[in-house]
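All remarks here apply to the structure that follows.
The complex appears here without one of its protein chains, the remainder shown in place.
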Amino acid sequence: MLTPMSRLVRLGSRQGTGVDAVLTTTFASDDIVALRDALRGALGTVWQELPSTVETTWRERWEPLAELGLPGFCVPEARGGFGLRVDAAVTAAMELGAALHPSPFAGLTASAHALAEAAEAAGSSGDPVVGGLLDDIAAGARICAFGRLGPDGRTARLVDGGPDADALLLLDRTRDELLLLAGPGDWSGEPSRHGFDITRTCADVTVTAGRGQRIAAPVHADALYELLLAADAIGGTQRALDHTVAYTGQRQAFGRPIGGFQAVQHRLADHAVRVRGMALLVHEAARQFDAEPRSQEQALAQAQRVRRAVALASLSVSSGAGHILHDLLQLTGAIGFTWEYGLHLYQRRVHQDARLAANPRAAARSLADTEGWTDAH
Amino acid sequence: MLTPMSRLVRLGSRQGTGVDAVLTTTFASDDIVALRDALRGALGTVWQELPSTVETTWRERWEPLAELGLPGFCVPEARGGFGLRVDAAVTAAMELGAALHPSPFAGLTASAHALAEAAEAAGSSGDPVVGGLLDDIAAGARICAFGRLGPDGRTARLVDGGPDADALLLLDRTRDELLLLAGPGDWSGEPSRHGFDITRTCADVTVTAGRGQRIAAPVHADALYELLLAADAIGGTQRALDHTVAYTGQRQAFGRPIGGFQAVQHRLADHAVRVRGMALLVHEAARQFDAEPRSQEQALAQAQRVRRAVALASLSVSSGAGHILHDLLQLTGAIGFTWEYGLHLYQRRVHQDARLAANPRAAARSLADTEGWTDAH
Amino acid sequence: MRTDLEEYRARVRAFIAEHGVPMRGEGVRVPADADEERAIRRWLRALYEAGFLGAGWPVQWGGRADHLPQHDLVLMEELIRGDVYRPLDQVMLASHAIIEFGSDEQKAQLLPRIRGGEHVWCQLFSEPDVGSDLASLRTRAEPDGAGAGDGDGDGDGFTVTGQKIWSTDAQWADMGMLLARTDPSVNRHAGITAFVIPMDLPGIEIRPIREMTGYAEFCEVFLDGVRLGPEHVLGEVNGGWKVVTSGLASERAFVGANSLQLERMFDDLVALARAARLPDGTAALEHEDTQATLAEALARVEEVKLIVRDTVERILIDDEHPSDGPVAKLAYTETNVALTEIAMGIITSSVAIDEAGAAVADRWYHNFLWGRALTISGGASEIMRGLIGRQLLGLPRA
Partner (left out) sequence: MRTDLEEYRARVRAFIAEHGVPMRGEGVRVPADADEERAIRRWLRALYEAGFLGAGWPVQWGGRADHLPQHDLVLMEELIRGDVYRPLDQVMLASHAIIEFGSDEQKAQLLPRIRGGEHVWCQLFSEPDVGSDLASLRTRAEPDGAGAGDGDGDGDGFTVTGQKIWSTDAQWADMGMLLARTDPSVNRHAGITAFVIPMDLPGIEIRPIREMTGYAEFCEVFLDGVRLGPEHVLGEVNGGWKVVTSGLASERAFVGANSLQLERMFDDLVALARAARLPDGTAALEHEDTQATLAEALARVEEVKLIVRDTVERILIDDEHPSDGPVAKLAYTETNVALTEIAMGIITSSVAIDEAGAAVADRWYHNFLWGRALTISGGASEIMRGLIGRQLLGLPRA
């Protein structure tokens, strides 16, 4: 469904007003535009209407989305994917976030990337378990979640999709390894603490003793995961902002639309500027993945650039999106306070997006490192 | 000029509008009201007009102010002062700040307090140098500045009034001692780095080798200094706010007063609330000094309460006042940007008030200590 | 005097410990089931009987001669501290309005039932197209027959049609205070009348609204040809605006309790920072950046506490400035929101919350969402800023 990169076009009609025009201030290739439109069609996204309920039967409808190529944006072409099309993955994450889709897309993409890289490294003699899982992921038949193994090597906190996934890939950052749990019997999940975001499922996971196989961690898996979480959050924030703009343009008080009051309009203007900046940071981080390093040195420098760009995007979105959504609740007044209105579902979800990556603080610390501030004396 | 505390009355007319009404939301005794009015008279303060030039001949007119009792608010009655009337000192500091008065009032008051406490402790056999200095301070004939000795024991950074003072009292916090430099030959000052606040003079001071005498530091001197700096800043901020409110109520744009636009009015409302809160914190900290401890334990607990209350006031004012003033510059537009208009003089001065105490950070650290957060593990 | 108050506080505290019904969560007041409803009504009655509630009423209606306004403040503080059910403010607003504007018959009929826990009240003020701009309400109370609109109300009935919304407690309230337009021909404020109505009248339909917190504290109320008699009018026909503005101000003495609420929230914030584990295993509170954030927040909380204390002191000597209420409300509710946002930042930055902090984190999740109820209802923050701009700063209407 993705074609090679071609001439630059705009996403959608920029001359239109509304916050979708903010999204569309970024240059994007034809195939990205096509992907976005296809996803909106498949997800039934009507941009200015918010979903007020949470989909529960997404697994039954996952295969058609997988056919669009969703699990393979960061899988080498040799393994049936699209290479490292982080731009496509980011676009998809934004649309899934905007649609409050329950899939653990960020983790799934990071997992597929990591598994495929491992399979590539192993060549044709590769592990059939990994190969089979990859095939099933590509076909939409299995879902692999992603998490970060704690210092005890046995538990992983906050695994998005952990309760229902078919397989689990846990990053052990102390050893640059991944622990693959290929079957649901390989772990147990404790979801009780993680019910705030009701659009997705999340669990603290404990590895069943003796289970799991270790594979080498590719350099980008963790950064990819973190970036897609930020993309998920900014996608939802954009949609909530666009919706709120439409609402305030129509809702009357004191004889005119409330969007005509400076107290409302100026805040929305500030939010639109911030959201544009955050979205651009996310896209820019995606761009940093795409450069193909030619040497070991280049690869190191690129990894550093990626780390920095992802930290910037994550910091910005994780510290800004929740605040903006909370103000959108204020600007929609009592109606926005209702369950049915659905704005709160975005508030809950962007919170969880930040939490899955332990942001904003983790990103700020990471930046302090990459910028060399922690060496100050 | 101060009479004993009597029944509570209001400061000024609360039913009036304008930010002076914010100041006047605090209960104050008769004598404080009288002090405030006397000071405004003596300083020639017209509340809604800002001074646009800096007074340079203040020393010549200091004696009449000293006659109002200014140097003696925190000097025991036995030494010719008013006891520990921190409320009066705070009121005076606010009025001096509002008038951009060049005297180092905060340091002078802290010095007078410390010298008098030392003299009290020594009894009638006290040091004639200290006694003579105290008498001259009370009479307005000499000015003693206050500073904090650095770890090298020889230099004190940022001494307000340092270039022109007749005497200097430097706190050595490592030893709970004060170093008294009773004559201008006892130190040299380097004012070159401290020209941003042009309403006062400030210098980095180096003690002349072998000069100075050590006296015991009373418990409250440093806290008093810090609180009066905050009072100075909030006094100026209140006056600048009041002035800006008046300006926006009269300045026309797009066919109406700009104060009628929500973008202006709502920010001024937020500032008024913050300024009220900051002023109340300053008054509350003053109140904490006044309680007379009856036992050693009570004295320790009170010192802790004072430290906490002063840190709260200092943190709040030093982190908030500069930001508010910077926004007042925005709200007065181009006219506020001119030298003559004088708003910038307050911006410069509140900056220096914060800097003299190394705030807001020092106050935040102090709070982290008093609250026990630094013991977390 | 101070000693008297301390003695009063001790009595209140003992009483709460013995009889209080625990709260389920900040802002949650609708009973979970019939048992809880019975318990709450019993508890309210007990508070009246013990003279803790309604003590400020005229003695004739059960008030106490020795009542001090300070008592109300102490009561509310202790109710908050004890985490027990707080008296429903609708009931207190209704009492206030009935005492101020009610006929002798209305007082005789309604006030004892409030004291007995028999009547829970709700307000029927807001409408779907009427948020902060209450004077634009559209629910009609059409006067009957020839005497219609002559203003004396004698013998005249009304037929009410319209829709109300955001009525807290309407789903279990026995009585409602209704605002409806009786004269559409005059200025927005002038043609509105206040009514006191039984909530079981024919033509009234009540639908709870589920809020984003998950609870259902608010209701939509549909009024379809509801017949009211002249005995339902509170105050004068077309004089409802006076009733509602007086009523809104009667909560004022309880503003002081917010201060305690904020203090408790700050303690919760520190507890959260202590319990929140960062990826490296340290607690959030160990770090200077967290401490700096907390210190700023504490200074803000202390500012609000002093603003509230100052306001209460002036209320107690009956010398308020019109802007005092808006200043206190804005400061309290916005600081509350700021604390919840800090808490969310601490939670998201952590990978786990220690066992001891789990309940604290749950409270924060609830308060984070609930915080917006406070900045929207009872006069949105944007309305408060306008009131402060005009009444305190003397600026022109925006």
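Going in written order, the chains are labelled A, B and C, and every chain counts its residues from 1.
Throughout what follows, a residue touches a chain if its C-beta (ideal position, glycine included) is under 8 Å from a C-beta of that chain, and two chains touch if they have at least 3 such contacts.
If you're wondering where the values come from, they're calculated on a predicted model, not measured in any experiment.
Contacts of the undisplayed chain with the visible chains, over the whole complex, involve A, B, C. Residue-wise, the contact with the chain that is not shown comes from A:L281, picked out of A:A99, A:A217, A:L281 or A:L328. In the complete assembly, the contact with the undisplayed chain comes from A:S319, out of A:T109, A:T155 or A:S319. Panel shows subunit C; residues 287-289, 291-292 of it touch the chain omitted from the view.
Panel shows subunit B; residues 148, 150-151, 157-158, 193, 196, 204, 252-255, 261-264, 318-319, 322-323, 326, 329-330, 333-334, 336-341, 343-344, 347, 351, 354-355, 358-362, 364 of it touch the chain omitted from the view. As for the chain not pictured, it touches subunit A at residues 14-15, 17-19, 21-22, 25-27, 245, 248-249, 256-257, 259-262, 265-266, 268-270, 272-274, 276-278, 280-281, 284, 312, 315-316, 319, 360-361, 363-365, 367-368, 371, 373-374, 376-377.
Criterion: only the chains that are shown with their structure count from here on.
Subunit B and subunit C have Cα centroids separated by 41 Å. Centroids of subunit A and subunit B (each the mean of its C-alpha atoms) stand 52 Å apart. Within subunit C, the positions touching two or more other chains are listed as 382, 385, 398.
Across the assembly, subunit B contributes residues 261-262, 266 that each touch 2 or more other chains.
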